[in-house]
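One protein chain omitted, others in place.
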Amino acid sequence: MDTFFDTFFLYMALAVGIILLIPFYRVYKGPTLFDRLLGVAAVGGKTITIVLLFGLIYGRLDMFIDISLGYAILNFVGVIAMTKYFKKSASDY
Amino acid sequence: MENFTIIQDIAAIALMLGGVFFMLVGSIGINRLPDFYCRAHAAGKVDTLGIMMFVGGMVVHEGFTLTSAKLILIIAFVAVTSPVATHALARRALLSGLKIWERQEPLK
Amino acid sequence: MTPTRVDACHIEGMKSQTDSPIIHVCARGLAPVILIIGLYVFFHGHYSPGGGFQGGVLLAASFLLLRMTLGTQISQLVMPSRLTITLSAIGALIFAGTGLVAIFAGGNFLDYGFLPVPWFDPAYLRNYAILFIELGVTLTVMATLVSIYDDLLEA
Partner (left out) sequence: MSMTEQTCTLEESNVPPRRGYRGIVFQVILLMAIWLILSGHYDFLHIFYGVVSVAAVVWLNLRLDPLPLANCEPCGTTRINVPRLVIYLVWLLWQIIKSGFYVAYLVLHPKMPIQPALVRFDCILPNVLAKVILGNSITLTPGTLTTDIREDRFIVHSLTRSTGDDVLSGDMNGRVARLYTKDYNPDDLCFNIRRTDEGSSI
């Protein structure tokens, strides 16, 4: 059963890794600044799961949880900082 | 006991597949919906549910250990911060004067 | 891709308070949790990835979250701007001072086993002195990041 789960987690990591790339199109294309920020935030949320999956694959989940918790915190603080920092005037749309 | 393990495995796999499905739908929604506010719906709700389901699958896979308590902590953190982050982005967009997209022809 | 022009860096806007009660209350509720996670990362540097630098970054993230949501003025109550440079200097002093004391006690730079602390095995001493060094690193990183933020707003 263990080998089955190893393979399963590997394919899950592959799937999440591919899903992770889809919002980058919005980051590249986004007509407004906020679309780009939203894409970045979405990528950050999925990174949490991919870090946890790496922990399961390497068998060191307790270690990778700390990394992913720290990543979640920095992602949240980063989004708050971005919304505070960027401000567009209405004429730019 | 053997049955319990099999049920646990099936539940874990189902939750993880569901999580991946919702993350995929959230990513598609970010690209498909017409304007920023609608895309924020996809990012703020569907993605959050996907991440919560995925990590919940890991909790089921781990069973009753300290690691799963930490994973539940991550779920709680994501559940608290994700709507706040979405609200912050949407509020800044509204304050900057971004207009919403409205359907021109009525829905039938 | 046409670059979109951005009115970035509203200095006064960055210093002011965030208006929305959701962001406000959630930041005030989450800041202590982030602080305790940062302290955990700092204290458990031996067992998990982390230690001084990462712990310092998380502590700084908590203080900066308060700076951004409560405004620079009110968040002085938690982390005063005038203290940051001092704390950063104290942290660097702890780090370098421990190393220099080890040299004077006859070892190499940062050779904890030679620290002149009585009633301690060198093995135990190595275990606890590294925590002391990490304390210096944490203080320096945390205080420097906060003071960089403050100085960028002053510019």
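Lettered A, B and C in written order, each chain numbered from 1.
Keep this in mind: a residue touches a chain if its C-beta (ideal position, glycine included) is under 8 Å from a C-beta of that chain, and two chains touch if they have at least 3 such contacts.
All values derive from a computational prediction rather than experimental measurement.
Engineer: Taking the full complex into account, find the residue in C:22, C:100 or C:148 that is in contact with the omitted chain.
Structural biologist: C:22
Engineer: Tell me where the left-out chain touches chain B, residue by residue.
Structural biologist: Residues of chain B in contact with the hidden chain: 22, 25, 28-29, 32-35, 37-38, 40-42, 44-46, 48-50, 52, 66, 69-70, 73, 79-80, 83-84, 86-87, 90-91, 93-97, 100-103, 107.
Engineer: Hey, which chain C residues sit against the chain that's not shown?
Structural biologist: 13, 16-22, 24-26, 28, 31-33, 35-37, 39-40, 43-44, 47, 70-71, 73-74, 77-78
To be clear about the criterion, only the chains that are shown with their structure count from here on.
Engineer: Mind checking the centre-to-centre distance between chain A and chain C? Centres are C-alpha means, answer in whole Å.
Structural biologist: 25
Engineer: Could you give the separation in Å between the centres of chain B and chain C, each centre being the mean of its C-alpha atoms?
Structural biologist: The separation of the two C-alpha centroids amounts to 32 Å.
Engineer: Mark out which residues of chain C touch at least two other chains, giving numbers and ranges.
Structural biologist: Each of 23, 30 in chain C touches at least two other chains.
Engineer: What positions in chain A touch 2 or more of the other chains?
Structural biologist: Within chain A, residues 32, 62, 69, 73, 76, 80, 86-89 contact more than one other chain.
Engineer: So in the complex, the part of chain C that touches chain B is made up of which residues?
Structural biologist: 20, 22-23, 26, 30, 33
Engineer: Which bits of chain B are touching chain C when the two form their complex?
Structural biologist: 77, 80-81, 84, 87-88, 91
Engineer: Which residues of chain A touch chain B once you look at their complex with the stated criterion?
Structural biologist: Touch list, chain A to chain B: 1, 5, 8, 12, 15-16, 19, 22-23, 25-26, 32, 34-35, 37-39, 41-42, 45-46, 48-49, 52, 56, 61-62, 65, 68-69, 72-73, 76, 79-80, 83, 86-90, 93.
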